[in-house]
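Notes to accompany the following structure.
Of the protein chains in this complex, one is absent; all others appear in place.
Moving on to subunit A:
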Amino acid sequence: MQIPAPFDYARASTVDNALALLERHGPESRILAGGHSLLPMMKLRLARPEWLIDINDLFELDFIVRGADAQGADTLRIGALTRHTTLLESDQVHALFPIITDAEKVIADPIVRNRGTIGGSLCQADPAEDLSTVCEVLGAVAVIRGSGGERLLSMAEFHRGPYETAVAHNEILCELRFAVRARTGSAYEKVERRVGDWAVAAAGASVTLAADGTIEAATIGLTAVGQTGTVGAAADALLGQLPTEALFIEAGRLASVACDPIADQRGPVDYKRHLADELTRRVLRRATERAHASATSTATQEG
């Protein structure tokens, strides 16, 4: 029977209250969100916090809102306590960032998704965490609060390595911000051994088309194959080009060379490189189709 080691429990009533509790109980206190990564680790004694600060009552962190940011840019803001299920069922998320919906369909299973949160996923920073790749691809900005105030971090600044983020012990990840771009499409695809399992490998892409149909911006991310950040070389190869199958094949090749997978029970290195290649091609195709659709609908609205 797996049961966590003893700890004390406090339920926060507001973000400020949670921050005060983290300060009061010191470095051995941990935020508890959905608990679907932290509780399994505590059962296995991989984590042994002395205090759990439960943030499940913080409805102020459970939201999906579109609006202009401080600079007036069109932005989708997603609260850290938003559950996987809420993201999967959101039409707004699907319309703006289909990569999130693609990923949510294959994250864990429907029941785990009822509890797990986007904030918990990012703070867990497991190398196989699908939403980490999604946020890298979309260039998300993390909003972190501490007693001293708020700071905004890019994903490159946020992710420090496997299971390590820039969120200090006495800070809380409050939201993720995603810039909404015109003529843009995105997609995610994962290969898993069975439903609900972590990725053998997965890829995500976002493609923005210029008015002349060439690729104006592109990002490619890989999951579970030892790739830190987005695959710059593969994305650079696409810039300024017309999207063609030959181009996607080249980007796939570059992605498979750039990543650094390890052999484990989910598969050998060459298989994972093959997946990085194939999945990169597939997400580029789908993201480009969606970018075309988005460009057409924008043109129709304007016309």
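Convention: a contact is a pair of C-beta atoms (placed from the backbone, for glycine too) under 8 Å apart; a residue touches a chain by one contact, two chains touch by 3 or more; residues count from 1.
One rule holds for everything that comes next: contacts and distances are computed from a predicted model.
Chemist: Given the choices "(2Fe-2S)-binding protein", "Cytochrome c family protein", "Intermembrane phospholipid transport system permease protein MlaE" or "NADH-quinone oxidoreductase subunit NuoF", state the protein name listed in UniProt for the chain not shown.
Modeler: Going by its UniProt entry, the chain not pictured is "(2Fe-2S)-binding protein".
Chemist: Could you tell which one of A:110, A:162 or A:268 touches the chain left off the display?
Modeler: Here the residue in touch with the unshown chain is A:110.
Chemist: Since one chain isn't shown, list which residues of subunit A touch it in the complete complex.
Modeler: 1-9, 11, 32, 35-36, 39-40, 43, 52, 54, 56, 108-112, 114-115, 195-196
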